[in-house]
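Missing here is one protein chain; the remaining ones are kept as they sit in the complex.
Should a chain be cited, it is by its letter among A and B, assigned in written order, with residues numbered from 1 in that chain.
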Amino acid sequence: MAENGHENGHGHGDNAEYYSLKAEAIQALLIEKGVCTLDDILTMADRIDSRSPEDGAKVLAHAWVDPEYKQRLLADAESALLELGYDLPETAPKLTVLENTDDVHNMAVCTLCSCYPRAILGRPPAWYKGLAYRSKVVVDPRGVLQEFGTELDAAVQVRVIDSSADFRYLILPKRPAGTEGMSEEDLAKLITQESMIGVAQALSPDSVTAS
Amino acid sequence: MPKVHDRGGWPNEDPIDHSEHEMEEWERLVDALNGVLGEKGLKNTDQLRRAIESLDLKTYESLAYYEKWTAAMEILLVEQGVMTTAEIDAKMAALKEGQA
Partner (left out) sequence: MAKYQRGDRVRIRVGVPPTHFRTPEYVQGKRGRVETLCGVFPNPESLAYGGDGLPAQPLYTIEFSQTELWANYKGPTTDTLLIDIYEHWLENI
């Protein structure tokens, strides 16, 4: 199972083996001591698994087609999500939606840890939690955008949002040109995880019709 | 020199690695355990952060994401007297034996 067969390796595989064992031990002790049950853990795991970028995309596509909904979403994201049946847990951090326009491009990061709108998008991608993104995006956002293949005109204001406290930020990407006749369902397919973090634009409509 | 976790603006020439890490089952459990401990009032997000931030630079940079969470959970559970390091070590040894 371990991918490193090195005798004295100090690679990731060794750490994983050690910490997975530790996690298993902690879990077993918590159950033995009656702190929680296995069912508590499995239920929570399922709950976490149940959220994914598709949920965020559905909400944002709805905002694209319904301008009044968009205003409500930007003003009070949690109430607007509830309208679509997404009841965020009370313990979840507050959520704010920031809109990307012709003039302003927002992109989100957490330089201190890995804050992310998990309550609606699920777990963050690995690169979002990595040191390279966290270090670079605040000082060179346009360089980072280029790494994601995103070119922005110098006239567009780039606004980095470092989510350092009690709010999580979801980016509403710009609706691409040529999508006027598309259904909400097809529009949602244009809204990628990267575009909801703000490192990319929404996909162009050709990418969906082609598939 | 900022603290280990305070990464904004740190010199970093590494390209952003776009490959997605396939979540392993134990990592999924750590994620869930963290959530359960939160619901039981045994830790909050700032406690988890504080424990992760207490790791030394080398450990912080070499451990993968959920490895850091596991290290931090151990710190918090031991600190609160929910379990001891000796109990964890003994359980790890027993589990390893069982696997062998």
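Rule of thumb we're sticking to: a residue touches a chain if its C-beta (ideal position, glycine included) is under 8 Å from a C-beta of that chain, and two chains touch if they have at least 3 such contacts.
On a predicted model such as this, the values are computed, not experimentally measured, just so you know.
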Given that one chain is not shown, which residue among B:Asn34, B:Gln47 or B:Thr70 touches it? B:Gln47
I'm checking contacts with the chain that's been left out. Which of A:Val138, A:Ile171 or A:Leu190 qualifies? A:Val138
Check the options A:Ser79, A:Gln157 or A:Ser183 and report the residue that touches the missing chain. A:Gln157
In the complete complex, which positions of chain B touch the hidden chain? 2-3, 6, 8-9, 44-47, 49-50, 53, 80
By the contact definition given up top, give the residues of chain A that touch the hidden chain. 94, 111-112, 138-143, 154-155, 157-167
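Note that only the chains that are shown with their structure count from here on.
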Just curious, how far off is chain B from chain A if you go by their C-alpha centres, in Å? 20
The chain B residues in contact with chain A across the complex are 5-12, 14-21, 23-24, 26-33, 35-40, 42, 49, 52, 61-67, 70-71, 73-74, 77, 82-83, 87-88, 91-92, 95-96
Write out the stretch or stretches of chain A touching chain B in their complex. 12, 15-16, 19-30, 33, 35-36, 40-42, 44-45, 47-49, 91, 109, 111-114, 123, 125-127, 129-136, 138-139, 144, 147-148, 162
